[in-house]
Each structure stands twice: as C-alpha cells, then as structure tokens.
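Heads up, the thing below is written out as structure tokens.
With one protein chain removed, the remaining protein chains of the complex are shown where they sit.
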Amino acid sequence: MSEFTGSRGWFGDALSQQQELRLASLSRSASFAAADVVAHEGAPLTDLGILRLGRLALRLFVPGRGSVTILTVEPGDVFNWSSVVPPYRSSSTIVAVEPAEAMLIDAAALRQALADDPTLAAVVYPRLLASVSRRLQATRTQLLDLFAAERGSEWT
Amino acid sequence: MDVILGTPAYLPRTRLPYLFTALQAAGRRIIGPTISDGAIIYDEIRGVEDLPRGWADQQSAGHYRLVPGNADRYFGYVVGPTSFKRFTFPPTVPLWRARREGSEVTTEAIEPEAPALAFLGVRGCELAAIGVQDRVLRDGFVADPDYAARRAAIFIVAVQCTVSASTCFCTSMGTGPEVTTGYDIALTELNDGYLVEAGSEAGRRLMDTLPLTPAESVQQDEAKESVAAVRRTIGDPVAVEGLPARLLARLDDAGWAAVAERCLGCTNCTLVCPTCFCTSVGQVSDLDGTDSIAERTWDSCFSPTFARVAGGDFRPRLQDRYRQWLTHKFSTWVDQFGSFGCVGCGRCVTWCPVGIDVREELARIAPVETVAPVVAGETIQRPVAVPAAPPAPIALPVVGSTVSADFSRATVTRIKPETVDTYTLHLTDLDPRLLATQPGQFVMVEQPAFPPVPISVSRIGPSGIELTVRAAGPATKAITMLAPGDQVSLRGPLGRGWPLAELDGRDVILVAGGLGLAPLRPLVEAVLARLVPSQKVRLYLGARTPADRLFVADAAAWARTAGVDFEETVDRAGSDWTGRVGIVTHLFDEAEWDGRDAIAFVCGPERMMQAVAATLTRRGVTPEHTWLTMERHMECGIGLCGHCQLGRVFVCRDGPVFSVAELGDAFGQEGL
Amino acid sequence: MIEHRFETAELTRVEGEGSLRLRIRDGEVLEARLEIFEAPRYFEQIVVGRTPNEVIDIVARICGICPVAYQMTAVHAFEDLAGIEIDPSVRALRRLFYCGEWLESHALHVYLLHAPDFLGYDSAVAMARDHRDLVERALRLRRAGDALIAVIGGRPIHPVSVRVGGFSRVPRRTELTALRPLVEGALADATETVRWAAGLEPPVMAREPRLVALRDSREYPFNAGRIVSSDGLDLAPTDWLTAFEEYQVAGSNALHARSRDGGTPYLLGPTARIALAGSGLHPLAAAALAETGLADEIRTNVFRSIVARAVELVQVAADALDIIDAYAPPSEPMVSSEPTPGVAAWATEAPRGLLFHRYEMDERGRVASATIVPPTSQNQAAIEADLRAFAPAIVALSHVEATRQFEQLIRSYDPCISCATHFLDLRVEEVAR
Partner (left out) sequence: MGRESRRADVRVGVARFTSCGGCQLTLVGLHDALLALFERVSIVEFAEVLSPRSGGPYDVLLVEGSVATPDQARRIVELRRQARALVVIGACATTGGIQALRNWADGDAWRAAVYPNPEFVAALPTSTPIADHVHVDAELRGCPIDPGQLKEVLTAVLVGRRPQLAETAVCAECKRRGTPCLLVDRGLPCLGPVTQAGCGAICPAFGRACYGCFGPVATPNVAALRAQLAGQGRSDEELGRLFAGFTANAPAFRAVAQPPEHNE
C-alpha cells in the first residue's frame, strides 16, 4: 500500500515491509460525498483517517453562532487522531465539504498492534505526534487572532 | 589689530563687554549661561552682568549644586541642564496649518522662525552635539526646514573647557574637551582675559571689531595647558572601541531588567540630551475641527505612548525603553547617521533623578571582554536564523522624485467598502509624484484636527491611486467617512517599496495576512504584468473569516491567471464556507516546491510574518530574498521624529519594506 | 388653613449642594431653613498631623472658587504664631493675589449667576443670546483675575506657591507689568459694571442687618484688620472665637456659626465690608459707589448686594494696578521659619466675607486640631432670617414667581456651600391643604 511508505507515503521510509503489511491489513478505503458527516463531536471513533483527496471541515457547534469551522483537513492530513487517545471520542464534528477519499485504519486493531509491536509504535506515534503538533501550532496562532481589528473606545 | 584666521588674539577680561556689544551690533540676541532656579541655564543674556561670574557647578550622578568658584571667571562652570538645542530645535514648533471648507482642504506649511542668535559659551561637547543634530535634522534624508532655518541664523562663540565635572566623558566620545571645529569664535578663559580665535570668516570679521591685542606665547601655552589638564582629569571612562557591536550582541542581557528596576522612566535623560531629537505632533484645533495647527513637541522614547500603535505597544516595558535609548545612543545611531548619538556631556548622568550613570551601564551590559558566551540551553530560539555578526549597514532608499515630504491635495472620487470596517478610497487630481508611487510605498493622510495616518498605497493606476483603510481608530475612521468629492491632504509617496529589481525572473512567493494584502496588491499587479512563462507565482492569502477577505474579485482574477498558484485560507468560517480553514503557513509548509531560487514578499501582522519567514526558510528561501513590510508607530513618515525606530532602522525612512537579512536580530526581538 | 411648603430640589447657580425648606401657614413662617447636604469631606481631620505648608495646600481644596482665601487665612495664622515678619513686597503680592480671586469670584457671581435673575433669564447661556456683551465682560474680568492668581500662584484654581514666610517663587517685575493692559481693561469693565448693576430693578426690601467684617486702618480689608461689627464689636483677627461659635444644625452636614451673645444673625461679605470698612475704599471705587447713590440701600436691601460686589470689582482692579505699578521683587521670596507649637489663628476677607481659621499646633509644629469657619456658614442664620422676613410678602405670588424670588434672595448672599462643607438643594414644592 503505497499510501503508507515511500517518499509520498504517509509514514515515509520508516516502515518495514512487515509493518506495512500489518497496517494495510487494518486499513480500508472510504469515500465521502460533499456534506457527508464523517464524525460527530463527542461520538466514539472507530477509525483513524488519512485524507487522500478532497477537504474535510472540523466544526464545533457554538450556541448562538451555529457551526463554526475551525480547521480544514487537506489531502495528506490525518483526521480522527483522537481514536488512538482515550476516551477515543471525536473532539469535533467532521464534515466533507467536497467529495473526499480517505484511508481508514481500524482504531481498536491499530491500538492493539501498537501495543504489540513497539517498533511499529516507534514509527507511528512520532508521525502522528508531528501531525498533531502542527495542528496545535496552528490552533495557537489562530488563538492569537492576529487579523482581528483593534477595538477602540466607541466615541474616541 | 588685523585678525588672521587661526591666529589667536587676546581680549582682557575687562573688555569682555565689547563682545556683547559687537554681537548685539550685528543684530543678534545672545543666548548664554545665566543662573536660574539654582542652576546655570542657557537663556537670553544682555551683558556680562548676566553671566554666572564666580560660580562653579558641582556635578555627580543625580546631583548638581552651584558652589562658589574662581571669583573672577565668567566661564568657571561645566554644563548645565539646558542645551543649545532648545534654540535650534525648540520644545514646541508649529509645523503646518490645515483647514477644511466644505469638501476642500488646504494644508500650508508654517514658515519657520529663525531669529539671529549668538550662542555664547558653547563647549566642545556641545559643538559636537550641534554637529550631530545637523547630520540628523539638516543633512539627512529629509531636511527639517525649521531646524535648517534656525541653524543658519546662529553665530557660535565657543568657550574651551578649563574645568570638568565628574560626569564628563567627552574624551571617550572624541568630542572634547578641545573645541576644534564648527565655531565662529572660540575663547579660552585665562586668569586675566581670553584667548580668542576665529573659526570662520564671520568670526574673523567680528573679531575685527573687538579691542584685541596679539596673544603672547605664554598666554597660548596657558590656554593649551588648561585644556590639556581637563583632558587628563577626565581620562577615558568609556571604552568605545567596538561598542556598537558589543551592545547589539547584548540585546537579551539581564542588565536591561536590572537598570529598569532603578529607572523612573521620567524622560529626563533624553530631554537634557543635546542630541536627542524625538518629537510628537499634536493637533490644536477649533471646536469644529475645521481649522487646526499641527505642533511638534519634544518627546522621548521613554514616553509611554512613544511606540504605541492602535493595536498595542512595541516597547511596553521600561527595560525595552531603556535599551532603546542606550542602544540608539551608542550603537544604532552609528548605522543611521555615521556617528555616536552621544557626545559625552554627562547631562543624562547628572540630571537622572536616581543617578543612573550610562558609563556604568555600558560597562556592565557591554563589557569589553564580552564575547557573547553561548551557554547550552540558554540561547534564545528565534523563528529566523540570526546572523552571527551584525548585518552590514542598510542602504538608504533611493531619494529623489519617488519620495516627497511635502503635503499635496487629492480628491476622493470613489469609496468602496471591502469589509465591514475596511474601505478603499480612489484618489485623483494627484500631485504627479504620487502617480510615480512604487508598490510598497505609503502616504501620510492628513485631515484637519486629526493626526496624520500612514496608509499604504493599495493600487497605482495611470490617473489615480487607491488607499485601503481599516477604521481602527478615530483618525482612520474619519478617513473612511470621507465622501466622493472630498479632498484630503497627502504627504508622499514615502518609504522604500518592494524591490521589483530583485525579481529577475525568479519564482515569486507572495504571502498576505488580513489587511496585509493592501500593500501587496500593487506588487501582485506589477509581478503579473511582467510575468515570463518560465516564472511561477505562488500567492497565499490568509484572512480572519471569509467576510474579512480583501479584494475578492481581484483575487479571483489572479487565481485564474496562467502561471499563478493561488491558495487562500481563513482562521474560522461558517458552515457555508467550503474553502480552507487554518493558518496561512499551512498553505505551503508541506508544498512540493523548492524555494532556493525564489523571492518571497510577505505582509501581515508581525507574528504572522515571523511564522511565514520561518516556514519560507525551511522551504529554502534565503533571508536576503524574503521581504516584508514592518509596522511601527509612524508619526512624521520622513525619519525625523524617531517613533518608528526598529533597531538599526527607521521603518518609515529605511522601509517599510525590509528583507529578513536586513532586519537581522531586530526581527522578532521582544520590545524593540 | 393654608400651608405653603417650598422645598427646592436643588438650588442652582449657587456653589454647592443644598436645599431650601420653607413652611408658611396662614401667613406665618413656621420654618425657614437652608439645608446643606453636601457630602462631608472632614477637612478639619485631614489636616491633623500636617505641617503648616501642607495645610496651606490642603485647605485650598475646601473651595474651588475661593482657594486663595483659604490659603491666605492659613498662611497668616501660621506666620502670626511663628512671629514671622514678611517682606512688604510679599505682603503686596498677597494682596494682589487676593484681588485676583475677588475679581474671579465677583465676576462669576455678578454676571453668570446673579444677573440672569434680574434680567429674566434662567441662565447665562440664555442671557448670552441677548446680552452677549455682558457675558463677554464677565469673561474678561475673570480672565484678568485668573491671570493675576496664575502669575503669582501658577494656576487660577488651587495655586501652588504660597508658603509660610512668603512664596516659593515671586514674579519678576516684567511678568506683572505684562498684565497691566488686562487689569486696566478690568478696571474699565468693573466701572461699567457698577453703572449697569445700579440700574437693575431689585425687589423691595428694607431691613437693618447686623454686619461683621474686618477693618484695617491702612486699606480696604483683605489679609489684615480687626474684626468689627455694626454694633460695636472690635476684636483681633485671631480672636473670632471669643465672640462667635460653631454648631451643627440638626439634619444637616453643615456646621453653622452664631454669635455667642444669644445667636443674633449677622451678615458678612461685600455689603458688610462697604458699610464697615468703606473708608478704606480706593478713591476710584469710592467714586463709583458715590455715583450710584445706593450706599445705604446696599445695606438695607440684600438684593442690592450685586452693586456692592460691582463696587468691589472696581476696588480690586484699581488696587491691583497700584500694586503692579509699585512692585519691586523682594530680596528673597520667602523667609525661613521653625516649627512652632501653640495656637495659630487668623481671619481674612474671602470674597463672601470673613473667613476664620484656628489650628492648635503640637510640639513638632504639626496640626493637633483645626477649626475652619467659612463665611457661608456664618451667613446662614442671616439668610434664614431674611427668608423668614421676606416670605409673607412673596407667598401670594404665583408659585413659579415666588420660587424665583426665593432663589434670587438666596443668591444675593452668594452662598458657597462647598465651603460650608460645604450646596443648596431647593426642593420647591407647594402644598395647599
């Protein structure tokens, strides 16, 4: 499965052939139509996803403001990473904003595999962390609200 | 006697009144030393009876007292709290008058006053200070007309130092105690009279009218020796060798916070300094705001508002302000004006209410033996690679028809809302120089009763320019409330724009965040106009929300242009937005392209530009080819007010466009 | 039985916050009370533990209209205790300083507060539409007063230079002579003010009040003189307490003053000064007064107090010019002094009348206790007596007109309730049962 290895694969060159086969055995392809809901905020997650094509929106529901998209997942990005971290529930609602294709990895099986095989974990976790870290950096920057207009006193 | 330039003559003390008469006969008011409020100050004096005869000044850090001195001497003191800049660069000066009648606006410069003055008692350090201000205010990038006029009307009677104070360090700064140049007449006070020398033709002519006798060699020897003795007494208290670089290497020193513990932030050091030239402009207007006079007053980098902009403060801490002052005087001034900003007169030492001594602070923060020690784990990580050595001085922008310090009028012909608070004004009837605006340059927009506002030019057309303005405060709001037909006053074009010459067929990366697209739009248009088939243009835009995107139609057209890769993102969106949501660096941090031969242009909030620059570096774009526009508090727009200083540069004068390499350490440095 | 009850919600155009409470039943005045509910500021307590110079800064804040009066009274009290002889030039400057305050205060009261009553306007703003010249004249007079105080004290309100022994700085001669044109203009405006004020039609009133003022043999009273009354009292300026006392009126924040002889009301201010110390008037002021022919009516009809104030405007403008012309700076702005224990007391003539201060100073020369008796709290009883006397004649008028006249009466005293704590709230409410 070239999605996992090689220069264009998600895990780079680090996976051994055996590990790659193990991951492939846990994976399946999925496609989503525009407006399909991929995950619900708070719902249990069964799969870790790697987006191949299209765009997914991560949304939070804010009472009074409706659904706010806080981030989009672009091809090559991971989604449903909460599926490998307890309590294995989605931290946002994920909606396909255009037709999308993804690779889904069975999360329970993946967790088991990672527990069984430290060498697999040693490859998968850093990659996942790198992805989560990038997202965390972005979230911090967004928190700064850099493009916000300065607010002055109304009359001065 | 016949006076010959460079040959000293002698004036007995009893004949000193003749000097006053001669100066007054030449139509000059005399400004010289006199006692007031317990100190020797400079003020108008009418005769020798106003001089501080018999008084000396006892000075140390934070301490000044008048004490009886040599009873006969008129000049037996060192220097007091006043400096002669009070008369060449007065505390308050009216600059221009602005009026609005209906939609018409006029802005007229107020003619400088330039009284014929004679400065009496100018010391070596003070002559040097006048020279420093000449370079800043008269011979620099744009001359200040008021200073130039006043300065031209001054006759200088220097007086050699025959006494010194514990606060003196002219010897280190190379400014004294000897008076060597820049005077019309120089006196040396001797036991019974004065050795008098002419330093200019005007001085020689004045000496011709004085009852002088030839100076005897013993008198000349006495004069030389008394000044030489002062030099020996002062010694060499400040190690200036390599000082600029030493200081710049210590921007992160803990000593800044330590001195801020004692510093009152009171502004005294800067305002007694004979070279400090920072000012602010205030508007004095009638109740209708239709008639106003802009007045310039002395300000200080220690003022709480000095580095403030609508969104915050670039130097919020006292330690930022102290560092700004000290590094400017002893380091970055050299980059900007070719000399130290300090002449070693010691005023800032004496007149600091808590006695902070710059000589001690320099020795403590930037000691000579310093080779910036690198301790593992203690280096500060910056987003951009910092050059080990300070970068080379920055080339000033090309001065000429592209920069105009004069106000001119323009008419608003269209106003287009871009977002809920941002509008684009289309201006016509322009001064032709404005039509020659380069992409990245800006203008100061001035309306009666409001402070002038720097606005970058967001389009340069054949018959007009466009300004895109966000109503962030009252002054910008007033601009957005103008109507078609209204006039505005503009000073510009100003600053250095994007380096179009550097394009050179390279791939171009343009990254804009928020309002940052405004100064980039003329560049995008220029780049696309000269696009060659081998060239790629990658355009990355970020905005807060979909509703905050600027120039949406233009962007759509750019996206359709062959050779252009266009990506945009927003920080957050509603569920109807199908585009990207996230930060602008994510548009290209995992892209495939190689930036090694590319040139990048970035504009947005500074924190965003830091992130973009770091990402571009990782993608191979060199600091020399990463260009940004910086924001600082701009008040004059022509490098004369000091507000927008950023380390070695003034943003208005040297920028606002800089390469990351040019900025070096200054980019991303807290409190600079 | 008809009971009229007047309670003004808040008396306007007086300095401070207070109200008038007046109950009249069948023509008989049951109650006539000027109530002061200005929030107390405890000045007598704030000054405890302070040095004389600190007290001079602090007591100015009792009143934004007559800070100079407070500073002058305090400084002379302290100098009297310490036995300091001040330089004659400093003495002249202090008189000039006080002239500035009288100019300011009288100009404000005559034109901006009081004149609208006579001319039938409810405010100076309304009056300015028809009589811009009057308002301009007032502002010119004030400008002159402001300038005199500022040149000596740094600023017109809460000046800063008064120190025990002199001033922290004295003006140069040229600084004073530069003000001469302004003060000359004020003298012309003041002289015109007397003519104008004399032509105003006052309500009818005739009574013979008891009057108290300072009198000085050398000059019209400001900073010096003896406390005298229309019935023969004659006291040193330190001895006010021997003939008068302070008491707190029930239901009020104000401390009132009364005569120890059984509380006979007495009147202070321009009327009293002209009646008791008129011989000291400047010849120009005396001539202006004589020209009006109202010297007696000023005393018997309080509504004529506007004329008395106008005459005093001439007095201070003329006085100021003389002082300016004769001024030579003292050799030292201030003579030094040592902290002195004992009792420091003094009285001076504030624009509204006699102001008395008394400080007990401890062994370190700090205030141990203080008594400050402003003119308005002394005038209070006289105001109430006049209200009582005046009410039956007015109560027959329409309520609106009656209220207006009551207010006009009260304003005739130029009450400064800020001082008396120091405000009038005149809640006018008529109840007929």
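Some points to look at:
In this document, chain identifiers A, B and C correspond to the written order of the chains, with residue numbering beginning at 1 in each.
The rule we apply is simple: a contact is a pair of C-beta atoms (placed from the backbone, for glycine too) under 8 Å apart; a residue touches a chain by one contact, two chains touch by 3 or more.
Small disclaimer: the values here were computed from a predicted structure and weren't measured.
When you scan B:F169, B:W351 or B:Y540 for touch with the missing chain, the hit is B:W351. Considering C:R61, C:R226 or C:H399, the position touching the chain not shown turns out to be C:R61 (whole complex).
When the omitted chain is restored, the residue from C:P265, C:P333, C:G353 or C:P375 that touches it is C:P333. Only one of B:T267, B:S331, B:T585 or B:Q645 touches the chain withheld from this view, namely B:T267.
The missing chain, though absent from the display, is touched by one residue of B:P8, B:G80 or B:P244; that residue is B:G80. On the side of chain C, touch with the chain left out of the figure occurs at residues 10, 12-17, 37-46, 48-50, 54, 57-58, 61-65, 67, 108, 112-113, 116, 122-126, 128, 132, 135-136, 139, 142-143, 146, 153-158, 160-161, 163, 167-169, 247-248, 250-253, 255, 333, 366, 368-369, 407, 418. Within the entire complex, the positions of chain B that touch the omitted partner chain are 36-39, 41, 43, 62-66, 80-82, 86, 91-92, 100, 261-268, 271-272, 282-283, 285-290, 297-300, 302-305, 318, 350-355, 449-451, 473-475, 477-478, 481-483, 486.
We take it that only the chains that are shown with their structure count from here on.
Measuring from the average of all protein CA coordinates, the nearest chain centre is that of B. Here the spacing of chain A and chain B, counted between their Cα centres, is 50 Å. With centres set at the average Cα position, the gap from chain B to chain C is 55 Å.
Taken residue by residue, chain C touches two or more other chains at no position, since every residue touches fewer.
Residue numbers of chain B whose C-beta contacts span two or more other chains: none are found.
Within the complex formed with chain A, the residues of chain B that make contact are 310-311, 421, 470-474, 513-515, 542-544, 548, 569, 571-575, 577-583, 585-586, 589-590, 604-605, 607-608, 611.
Residues 34, 55, 57-59, 66-72, 74, 76, 95, 97-98, 134, 137-138, 141-142, 144-150, 152, 156 of chain A are the ones touching chain B in the complex.
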